[in-house]
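Complex shown without one protein chain; remaining protein chains in place.
Note that the chains are named A, B and C in the order they appear, and that numbering of residues resets to 1 at the start of each chain.
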Amino acid sequence: MALEDMRPPIESGCPDGFQYIHPVMRKNYGQWKFHEHPRPGVLRHVAHSGDEIWTVKAGTQRILDVFSLRKLTAIGDKYADGYVRFTIRSNIEYMVSDESKVQPIIDALTEAGFIVGGTANSVAMISHTQGWLHCDIPGTDASGVVKSMMDELIDEFTSCNMPNRVHITTSCCQINCGGQGDIAINVQHTKPPRIAHDLVGNVCERPTVVARCPVAAIRPAMVNGKPSLEVDEKKCICCGACFPPCPPMQINDPENSKLAIWVGGNHSNARSKPTFQRLVAAGVPNNPPRWPEATAIVKQILKAYKEGAKDWERINDWIERIGWPRFFEVTGLPFTKYHIDNWRGARNSLNASTHIRF
Amino acid sequence: MALEDMRPPIESGCPDGFQYIHPVMRKNYGQWKFHEHPRPGVLRHVAHSGDEIWTVKAGTQRILDVFSLRKLTAIGDKYADGYVRFTIRSNIEYMVSDESKVQPIIDALTEAGFIVGGTANSVAMISHTQGWLHCDIPGTDASGVVKSMMDELIDEFTSCNMPNRVHITTSCCQINCGGQGDIAINVQHTKPPRIAHDLVGNVCERPTVVARCPVAAIRPAMVNGKPSLEVDEKKCICCGACFPPCPPMQINDPENSKLAIWVGGNHSNARSKPTFQRLVAAGVPNNPPRWPEATAIVKQILKAYKEGAKDWERINDWIERIGWPRFFEVTGLPFTKYHIDNWRGARNSLNASTHIRF
Amino acid sequence: MPKKIHDTPMLDELENGPWPSFISGFKRLRDEHPDERINETVGSLLGQLEHSYETRKGYWKGGTVSVFGYGGGIIPRFSEVGDAFPESKEFHTLRVQPPAGNYYTTDMLNQLADSWEKWGSGLVTFHGQTGNIMFIGTTTDNTQHFFDEINEYGWDLGGAGPCVRTAMCCVGAARCEQSCANEHGIQRHLVNEFVDDVHRPALPYKFKFKVSGCPNDCQNSIERSDFAVIGTWRDEMKIDQSEVKAFIKAKGRQYVLDNVTSRCPTNCINLNDDDTLTVDNHECVRCMHCLNVMPKALSPGDDKGVSILIGGKRTLKIGDLMGTMIVPFKKLETEEDYESLVEMASDVIDFFAENALEHERTGEMIERIGLVNFLEGIGIEVDPNMVSQPRQCSYVNMSGWDEEAEKWFQRKAEQAAG
Partner (left out) sequence: MPKKIHDTPMLDELENGPWPSFISGFKRLRDEHPDERINETVGSLLGQLEHSYETRKGYWKGGTVSVFGYGGGIIPRFSEVGDAFPESKEFHTLRVQPPAGNYYTTDMLNQLADSWEKWGSGLVTFHGQTGNIMFIGTTTDNTQHFFDEINEYGWDLGGAGPCVRTAMCCVGAARCEQSCANEHGIQRHLVNEFVDDVHRPALPYKFKFKVSGCPNDCQNSIERSDFAVIGTWRDEMKIDQSEVKAFIKAKGRQYVLDNVTSRCPTNCINLNDDDTLTVDNHECVRCMHCLNVMPKALSPGDDKGVSILIGGKRTLKIGDLMGTMIVPFKKLETEEDYESLVEMASDVIDFFAENALEHERTGEMIERIGLVNFLEGIGIEVDPNMVSQPRQCSYVNMSGWDEEAEKWFQRKAEQAAG
């Protein structure tokens, strides 16, 4: 664009949401009394005024083509007064003030191929990240992993039979843009980066990448008479942090970039304080296009949770009650030396007591 | 002693205790059924065989002169079949198989000036260390502190009116040979060591002391042309660790070596996992011969605990239930920036949740 | 239909199964969209993605693309295999700030779709993990055109790079009975105060705000934002005893014992013999659990406000960090209240800008310098609610004890005096 055509941006920032809120919600803003779960995918909120808002929630493919988006808006136009919102897990919600509109929305969504569900104690839509589709550092394709898993977990999305909500997340490199989760499926590199020495000189700012390594495993070095880098493979924890600032640090590997599965991450303050997720399985093949091995483990965990947990126990609560040894027993997953943390503060994760379950 | 007089030691190690155990205890070894607390200072243990052992427990001054020791043995000879033991808190225990011997032992102990009590949910004898009497690095005199406090806590030793056992400990330097405790009264230096430079050369192994500092605050340095040491006062945490290997690092200071009070240390696995004690008060004057300020704070804490805790709650359990903010409220102790840990792993002590009591 | 259709046997597998398929959507754009540019772009993209699936590697690299006047907000992507897949060799994403609360009218969505079909690939996500609308896939030139167009009708870019980022808030007060705050208002007050810091990356590293209306924290703010604002209340929980009775009638006493009272983290809610509930509000830590189970019967009190936690983030470079409580309670009612919130945020960001190392987040900075130094830097007094346990290690120079103790007593005296 030629300079004269440039217009200065209007720095309007975050738009006011009120202009897009359903009028009944605007009217009763901050004046809600309670909610109910009439059926999976549907919420009923009642305001002190007596007004009601019925929400219908549906799962989508997150990466929407405009055709799909227009299908969704068309349903909103026709059945839902033209108001929608998206949840933090990229589900779409239709909000109407009249119960009679609920079933038509459900029917239309279903017919259009969207999946109604994901409320209350269901397995919610898996939240995910960019992957091979867009990111510059991914070890896997988040959208593909999620599509493959949701195909198999769909019955748990459309019903509410879990002990409590299940929030699954996934990330496509060890930076972990995805959240923590009741279950998280994340990339785990298992080999130090191979260095493309011929590219280092051109691409990488050497001091930056040296500083970026969390364990100071990278040193400047002369390789074939040219300034390059060197990795102390004994120290390297295969985190991949050097890759974004220095793409010649090739961390992604078709064989050795694996998936790992973590459980018990919970940011809610309900009952116990928020908890970090913990490693349960690693070495899981990064196996496109359907990643069956990862899905199998997720299902194994969900099955044990569904059978073993009490109502309202999130996965972390359940494990806290039964103990980690039992978790490994009931899921059949192996416990290895890698399960014993050795990062900063690892001591806090050791059993400094005689509390044992036999 | 001349070399020819030397005899080689008999390396007999730890003697067999069985030779000194009361015969009823020997007979019923490992076969005990239950115990009761008939009154403060007295335990009744009943074996599966029906045999009984009555224990009478008394507090002493720990540092026994042989006169006192012989008073104690005389009572044992006369009333208690000649068997005694000492507890981990240096209390003496008389064990007899016959209830009728209990009262005479109590009477004899009382008459001889010893204090019967310290069982069950009493305030147990304060466990302590060597202090000015014998150690080479003390900031205070443990025996004196303890004598002064026990004089004031004696009613809690001779009765069992606390919510649960109270274990108090004290230590006479920041090495802390004393234990952790429900309440611990410990030395806290508040000034970096003054270096007696003229002595460094003679006395101290410089590499050893440099290595001993937990925060690497000590550097070798030339002072007045002679090799000595230098302390980075900004870094120094006043721990006193440099003093034992290098006495010229004079950490003890009549004014600036203070006492600090810690609570909630509990090594038992009962209910919660064992807990570390936590700072509650510092800057307490190290005030011989009776240390009234320290005792006052201990009493303040005990009072709040006695009033506020439920049966069977140790101090850590009680605080865990009511929360630390309330602890500071009910004891009237100030909360300062020093209460926020900044040592390794300090992050684990921060409130990483919205859990707050209002 | 594009000129060349790449074979995508692996991606085709992702068209099976009941969950909506993003691949089918891509194919629709490739095959059915009226605009040939879109057919070509997405066709090429499918080729490259299939290549990734086959080789298990990504082929995008970064670069520098922005719109006139701004430094951030775009994630530029250039293909490393652009020779094989030339039509998608530039494939940038625009991060556009959503309305607080993520509400849209269908009209507005259609209008955005129109613009995006004109200038982009036709692929869009509501929303990325930070909350932006991600318009995925356009060329450097079209980036500017698209932005100009939507900026005119109310949309602005979000953050990318070392800057204040787009914020998120939960649905909250708009619909949720647990809400203790005006989440939308908080989000907009905060993020719109810092538009300049959003658009012109100049901080040591990214800085994120997130807002949840209650401790359920539906926005994951506690671990995924540098500055988390979470609603809570200070007075007594409201109990509608007739609803308690109704609940017991429906579910039974045992259900309440098993699912409510015995799950309270501080054991402070009790079921009485007469089927009423009593809460020891002094012991309640506002965990939300009992309110979640019995939303009709139990509700937050009237004296509402927010807690603020600083320093949450994910893995890089010292491992995941939870935010730390630094403001236990703050009223947010008057305009002054909001101003002081924004001022505090501004203090935090200033301190961060001055004290963090390059590529260091607030949580990492606090870890390095210690919480107390941070608090002193932003002028906040210590409070026992900031810790779950006081100091364990005696290794500290406490020479200033007396003055610090005095400060506390003075604050207490002032509070008592009102």
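Just so we're on the same page, a residue touches a chain if its C-beta (ideal position, glycine included) is under 8 Å from a C-beta of that chain, and two chains touch if they have at least 3 such contacts.
Keep in mind that this is a model prediction, so the values were computed, not measured.
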Chains on display which the left-out chain touches in the complete complex: A, B, C
Contact with the hidden chain (one of B:228, B:257 or B:316): B:257
For chain B, residues in touch with the removed chain: 1, 6-22, 25-26, 29-30, 32-35, 45, 53, 55, 59-70, 72-74, 76-77, 80, 82-88, 90, 92, 95, 113-115, 127, 129, 131-141, 143-144, 147-148, 150-152, 154, 174-180, 208, 211-212, 214, 239, 241, 247, 252, 254-255, 257, 267-274, 276, 286, 288-290, 310-312, 343-344
Residue ranges of chain A at the interface with the undisplayed chain: 174, 176, 186, 188, 190-192, 214-215, 236-239, 256, 258, 260, 262, 276-280, 282-283, 321-328, 334-344, 346-347, 349-358
Absent-chain interface as seen on chain C, which is shown: 262, 267, 315, 319-320, 392-395
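Here, only the chains that are shown with their structure count from here on.
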Computed distance of Cα centres, chain C from chain A, in Å: 13
Touching two or more other chains - residue numbers and ranges from chain C: 215, 217, 222, 265, 286-287, 322, 388
Shared interface positions of chain B, touching two or more other chains: 344, 347, 352-355
